[in-house]
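Removed from the display is one protein chain of the complex; every other protein chain stays in position.
As written, the chain order gives the labels A and B, with residue 1 at the start of each chain.
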Amino acid sequence: MMTKPELMKRMVKGPDGLEFEVDPLRDYYCEAPPTVMPGAYIQIVEDFFNWARSQSLWILGFGTGCGAIEMRPLMTPRFDAYRFGVAWRPTPRQANLFIISGYLSTKTLKRAIRAYEQMQNPKYVIGLGSCTINGGMYWDSYNTIKKLDEYLPVDLYIAGCMPRPEALLAGFEEMKKIIRAGKAEGANQYAENFAWYKANQKRVIHDWDMPDYNW
Amino acid sequence: MAMKELYARLKALYPLGELTDQRRDLAFVTLPAAHLRDTILHLRDKEGFTHLVLLTAVDWLEEGQFQLTYLLNNRQRACDLGLRVMISRDAATMEGIHDIWPTAATYQRELREMFGIDFPGSPRIEEEFILEGWNDIPPYRRDFDTLKYAQEAYAERPGRVTHDPETHMRLQMYPGQHPAGK
Partner (left out) sequence: MDFDWMKIPYAFLTVFIVVNYGFLMGALIQKIGARAGRRHGIPIWQYYLDVIKNYGLRSSITHGVMFYLGPVFRLSGGVGLLLFMPVIYGSYMFSNFSFAGDLILALYFVFFGTLGMALGAGESGHPHAAIGVTRGLQQVSMAELPFAMAVFSVALQYQTLSMTDIVAAQQGGLANWTLFTNPIAVAAAMLAFLGSMMRPPFDVFIAPQEIPIGPPTEYHSSYLALMQTNRAIFPVAKIVIYMNLFFGGAGSWPELFVKVFFLYLFSAFVGVCFPRFRVEQSVRFFLVWGVPLGILSIMVV
């Protein structure tokens, strides 16, 4: 399976003349599987954190499909999502909310999984548009997945093709309610059913050239 | 008019097929694969067709042939000429034109991946283009059953319904009316 030369184990000569062995998959990634991380021991603290999390949604700026175009107007004066505590972050490390915006080809799914796994617990996923729900207009395509929750734990779907930015704002409000109720435990769900998710992912991604878990 | 004149000039040099005069500024012409390179070089150097717009393929499954279309553009006279080449469908191979236009190499990679047409010697032709780890026959071939593949490969959510848009909207907007009544 490992066909890419940059991922093969090899000898590298450093600038100081020393030769050493590099095994990218072992050296550059952490392969420890995710663990279930319980919330704070005291319920009221956890509720407080959940309240703060719901008011500070940081979205990963990763547009997977055509729906990404619906996110841009949200930053503009007309919709101005910032006033709801929604902001966009450039890196998965800092983001909490992953919006799968539209269809996911298997190639993009691979990147989406990597980005999702690099986000920190707790993390949330919103499926935007019909394509993430049942394939939408790509229901008979040869390279797009049709049911997102087989591959990533989805907290909320926003239906439409494409949903308008208003629908997205309503979705954020709905997401906040879910988080405040303490029901947005997607990351732990992912950790609990890790084997099942991985099996599903590997069924559609044929050239699996990364570790099973990469952060 | 200009296209007709151009066709007449070319016809004197190469064995061309029929001219399809699509528009004032767009025409197609069929020619044998062996003469493609000479014709393209002539068009580029003598006739001012300096730009390769695209290179694509059509699968004529019933005839057992692939049609390659090389669309060339003359910037000076603002007109396009499409060269059509028919090649055999099984063990489809074609001479590359990446030395004439380097951009063609990308089209050739795509054609190899999507149609399975080989262009020996084209740069990075062996590499995957956009599909990663494809394990079936090339997906743009017409004998590839897209629906069947999608059903087998990707999990489905039950309950999907398809409506004919016209009938559905009529029922929505004028309930009680017979769907077929116009």
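Keep this in mind: contacts are C-beta pairs under 8 Å (C-beta built on N, C-alpha and C of every residue); 3 or more make two chains touch, one makes a residue touch a chain.
As the structure is a prediction and not an experimental result, all values here were calculated from the model.
> Let's see if you follow the contact definition: name the visible chains touching the chain that is missing.
Those shown chains that the absent chain touches are A.
> So which of A:R26, A:R93 or A:R164 would be touching the chain we can't see?
Only one listed residue reaches the unshown chain, and that is A:R93.
> Among A:P24, A:G39, A:P73 or A:G182, exactly one should touch the missing chain; which is it?
In the complete complex, the chain left out is touched by residue A:G39.
> For the chain that got dropped from the picture, name the residues of chain A it touches.
28, 30, 37, 39-40, 48-49, 52-53, 55-56, 58, 61, 76-77, 80, 82-83, 85, 87-91, 93-94, 96, 120-122, 215
The criterion applied here is as follows: only the chains that are shown with their structure count from here on.
> If you average the Cα atoms of chain A and of chain B to get two centres, how far apart are those centres in Å?
Distance between chain centres, rounded to whole Å: 36 Å.
> Which residues of chain B touch chain A in the complex?
Result: residues 130-135, 139, 144, 146-147, 149-150, 153-157, 159-160 of chain B touch chain A.
> Under the stated contact criterion, what part of chain A meets chain B in this complex?
106-107, 110, 133-135, 139-147, 150, 200, 203-208
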